[in-house]
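Apart from one protein chain that is not included, each protein chain of the complex appears where it belongs.
Naming follows writing order (A, B and C), and every chain is counted from residue 1.
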Amino acid sequence: MSVLDIVATAMIAMGLFFFLGGAIGILRFPDFYSRLHPAGKLDTMGQFAAMIGMAIYLLNDLSLGSVLTALKILLIVVFVFITSPTATHAIVDAGVRAGLAPWTKESREGRR
Amino acid sequence: MRAFALITVLMVGGLLFYGLPDFPDWGDPASPASTHLSPFYIEQGAADTHAPNVVTAVLAYYRGYDTMFEAAVIFSAGLACFFLLRTFRQKSIETRLYRHLPTGVTLRIEEGGKTPEGSDEFEPIDSHWVPYDMIINLTCRLIVPFVQLFALYVIAHGHYSPGGGFQGGVLFGAAIILYAISTDLRTAFKRLQEKAVMLLSALGVLIYAGTGVVCLVLGGNFLDYSFLAGILGVDAVMARSHGILIIEIGVGLAVMAVMVMLYYNLSSAGRHDEGL
Amino acid sequence: MQSIFLYAGVFLACIMVLSLYRAVFGPTVLDRLIGVNAIGSKTTTLLILIGLIYERVDMFVDIALAYATLNFIAVLAASRYFQKKKGLYDEAEGR
Partner (left out) sequence: MANTKPDNTVDYQAFSPFKPFEPPTPPEKSPLPYVFTFCVCMITWLVLSGKFDFFHIALGIVSSAIVTATSGDMLLKARRIAGLPGAWLRFIAYVPWLLFEIFRANMHVMRLVFHPRMMDLIDPRMIRFQTRLDNEMARFIFANSITLTPGTITVYVSILGKYTVHAIDRASGQGLPGEMEDRVGAIVGE
């Protein structure tokens, strides 16, 4: 394994770790507003890390085709970084306009 | 009447099941399709059409008839949606909102009031308003051109990468729908009118069938693109390649227009006054 | 290296099943939307991983880009639909 391979593996592993956090987060968190935090952030970061890792792996054989493919992967990353916050924002906006009440500490303590 | 329909369905279904055992097994390597047809496509595809992607060669050249009628089916789906949903009668809304453009004053007109319809100075506002959202609006303005460019890339590179008319048409239609979502339906109409959409959807199918007819006129079979070589000024193999590109463009136009037509009609329940 | 990609892909698929729980059983429509969005973002990565396994990344990158685009548009349209058509308000009142 070359150095690039090790770096790529580490990046992909980090991305998968973030993805795992996101998946567990949207299961554990109490309400819809707080579930958006892992869904919006951890998934974006996971995608970023994993895709950068894969782009680095592609640079193993340095030809025009592989560099262009790595650039396309970077294009996806940029696209995700623009659209992911917007999608999160659209979902939370729909929730607020529908009048879903945010979960708070008081609401839980009041229920006890 | 319903019992009659049920009996008909059951009978046709029974007939189909009766015919089922005569077919070769799914994925059977000894079936005629696997022994004769598939090797021919795989061996001859690239040499015949200069398209490395054999799926494109099969879809757009060897089985061009099927694809033409697929495009026709999509076109007729758009037509059906138009005929079922489109209504030209105005719904009676209790209250309407208009904005006076030179001053920015918003007028609220109760039921029965006189509406400033057809005036240039007044702009109607959705009664179930589309919430204005700066973030979504700006994001869509940033990415819509790139989604369109990507759609055109998918159409143009059907020979080399997975893609072609159907996928590219869906992406281009999605870009226009994204624009309509981010602003509102009337702003989208300013860029792509209903009449233009209808015209484009018909034009797409016409390009496809017209290519076949041109081949026929030039002395070949229907959709045999190698006879386009005289017009395009290239040899037969490249003529097939360019012929595939031409019909991909036709399919892309038809799919794009039908997607947009479905969105226009479904989101406004056929009235085309206010959408999502 | 191929086996690493294969295991990573299997792991991602397992994580997608976890997100599927929220998409199926989410108490409100918007929770389902979050689940669908999470699955979509994982699929984009998974597609490129599959491309690396088959050593045809140049093809799968296009599919991944198209998938990311359509996923974004779907989430945006669905959230707009529920804003406008008020499918959510009944659920919100019931809580």
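Convention: a contact is a pair of C-beta atoms (placed from the backbone, for glycine too) under 8 Å apart; a residue touches a chain by one contact, two chains touch by 3 or more.
No experiment lies behind these values; they were computed from the predicted model shown.
Visitor: The chain left out here touches which displayed chains?
Guide: By the stated touch criterion, the chain not on view contacts A, B.
Visitor: Among B:Ala30, B:Ala47, B:Met134 or B:Val217, choose the residue that contacts the chain missing from this document, as touch is defined above.
Guide: B:Met134
Visitor: Could you please point out the chain B residues that touch the chain left off the display?
Guide: Interface residues of chain B facing the absent chain: 99, 101-102, 104, 106, 125, 129, 131-132, 134-135, 138-139, 141-142, 144-146, 148-150, 152-153, 156-157, 160, 179, 191.
Visitor: Go through chain A and note every residue touching the omitted chain.
Guide: 18, 21-22, 24-25, 28-31, 33-34, 36-38, 40-42, 44-45, 64-65, 68, 71-72, 75, 81-82, 84-86, 88-89, 92-93, 96-97, 99, 101-106, 108-109
Heads up, the rule we're going with is that only the chains that are shown with their structure count from here on.
Visitor: If you average the CA atoms of chain A and of chain B, how many Å lie between those two points?
Guide: Comparing mean C-alpha positions, chain B is 32 Å from chain A.
Visitor: Report, in whole Å, the distance between the mean C-alpha point of chain A and the mean C-alpha point of chain C.
Guide: So the centroids are 11 Å from each other.
Visitor: Any chance you could list the residues of chain A touching two or more other chains?
Guide: Counting only residues that touch two or more other chains, chain A contributes 79, 83, 86, 90, 93, 97.
Visitor: Residue numbers in chain C touching 2 or more other chains?
Guide: Each of 58, 62, 65, 69, 76, 80, 83 in chain C touches at least two other chains.
Visitor: What does chain B use to touch chain C in their complex?
Guide: So the residues of chain B in touch with chain C come to 128, 130-131, 136, 147, 150, 154, 161-163, 167, 170-171, 174, 177-178, 181-182, 276.
Visitor: Chain B touches which residues of chain A in the complex?
Guide: Residues of chain A touching chain B: 79, 82-83, 85-86, 89-90, 93, 97.
Visitor: Give every residue of chain C touching chain A within the complex, in rising order.
Guide: My answer: residues 1, 4-5, 8, 11-12, 15-16, 18-19, 21-22, 28, 30-31, 33-35, 37-38, 41-42, 44-45, 48-49, 52, 57-58, 61-62, 64-65, 68-69, 72, 75-76, 79-80, 82-83, 86, 88-89, 91-93, 95.
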